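Here the complex is missing a single protein chain, while all its other protein chains stay put.
Moving on to chain A:
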Amino acid sequence: MNSRSITLDALTERSETPTPTGRPLAFVNARILDPASGADIPADPKGGVLCRGETIIAAGGDIFAASIPDDAQVIDCAGHCLAPGLVDMRIQIRGAGFLSTGNAAVAGGVTSAACLPNTDPVIDDMSVVEFIARRARKVGLVKVYTYGAATKGLEGREIAEMGMLAEAGAVAFSDAVKVIADAQVMRQALSYAATFGLLVVQHPEEESLAGDGVMNEGETASRLGLSGIPREAEAIIVERDIRLAELTGGRVHFAHISTAAALDAIRRAKARGLAVTCDTAPPYFALNETAVGDYRTFAKVSPPLRAEDDRAAVIAAIADGTIDAIASDHSPHSEDAKRLPFAQAAFGGVGLETLLAVSLELYHNGHLDLLSCIEKLSLSPARLLGLNAGALTAGAPADLIVFDPEQGWKVDADTLNSKSKNSPFDGRPVQGRVLTTVVDGRIVFRA
């Protein structure tokens, strides 16, 4: 177990600084998990995190050994875990709106989220980036960052104004749920983005091969009479884009990887030192294609839930570091969009509120230690997107969660905070619950 020493001198010095807003917040008696420093410090009444205004002043095992500042609002974490707020690198807001998304996010322990550019209007113009940031700020729950469209209108033909979008605040570039299919356009996107050191995020699915498939190609699809999407559709684009990243020197990131073949390609690319990264989402390590059951449209996601061997490969790749991050891939849909024959129903599921609990299965099942699990959900995505988040370091934003990794509960779509209820995990028993969420030093959620 790592430990970290933070001197009281530093704390005292900082304490004399005028407080920008409100009283300081002192979280005490918590097991501190900080992926940035590698610290996993057992709960101790003398340890904790002190926030002042929007900033963490100090964190560590003995910061309150002398005393807790007199004016502090003290929150006793009762031995539960205290970690940086989760950074969700892939959500869609869609029709759900900022309030519903914000409520779902903070209930799930997410303090920063990057929203895909497939909004209406599409985020291919600076004004939309600024508009979304403004709206999200007004709601004041989760911090919303935006992707910029990689191509104008998400049409896959002409690259978008990446430089200016990045200046306006776009954190990475993607065509959202659409693959950048044309190899020349992808080359130009990677090449142009590399000019500014920007990240291009690909939805890897060879669309002509995926065709009109609605679930994973295989025995289950054949039995159900549903058209299938072969797993090769993912690997083909991944292999192609790795070559293009090598050609251009660009940074490519693959979203929601779901197959062993694609992971093998990414593993090899990383071993060669290429700027290739990827994430996955809880459905791909917690579910397999059998979740489709009798045409359960909540299990219709993109890419589709794969076979068991792919699911096992995803877990192995999370454990060995091939998969850098876990994102919720939150995709809210109205009931109308899902209450349809399977082939006609929309792809996607909500995931913000179940992100931590389902991800903690990796810890409970012995695939990851708790700190590594938190790292995949906070620091790692923050680093990929260049966000100042995911750390409990002094000076970092006061975005925190208190959670109990052991508390069991059952996902019930009807009780989700999200306006949309299309969770592929509806009815699933899970273990791990967010108790408190703090954004910029403000408590925005309490269980």
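Definition applied: a contact is a pair of C-beta atoms (placed from the backbone, for glycine too) under 8 Å apart; a residue touches a chain by one contact, two chains touch by 3 or more; residues count from 1.
Just so we're on the same page, contacts and distances are computed from a predicted model.
A.B. asks: For the complex's missing chain, which UniProt name, "DNA-directed RNA polymerase sigma-70 factor", "Aspartate carbamoyltransferase", "Quinol-cytochrome c reductase iron-sulfur subunit" or "LAO/AO transport system kinase"?
C.D. replies: Matching "DNA-directed RNA polymerase sigma-70 factor", "Aspartate carbamoyltransferase", "Quinol-cytochrome c reductase iron-sulfur subunit" or "LAO/AO transport system kinase" to the record, the invisible chain is "Aspartate carbamoyltransferase".
A.B. asks: For the chain that's not shown, point to the residue among A:E54, A:D76, A:E161 or A:D369 touching it.
C.D. replies: A:E161
A.B. asks: Kindly state which of the options A:N118, A:Q202, A:T248 or A:T277 is in contact with the chain not pictured.
C.D. replies: Touches the omitted chain: A:T248.
A.B. asks: Return the single residue from A:N29, A:Q92, A:T146 or A:Q188 that touches the missing chain.
C.D. replies: The one listed residue touching the chain not shown is A:Q188.
A.B. asks: Would you mind spotting which of A:K152, A:R243 or A:H364 touches the chain that isn't drawn?
C.D. replies: The single option touching the absent chain is A:K152.
A.B. asks: To test your reading of the contact rule: which positions on chain A touch the chain that is missing from view?
C.D. replies: Interface residues of chain A facing the absent chain: 152, 157-164, 184-185, 188, 191-192, 194-196, 247-250.
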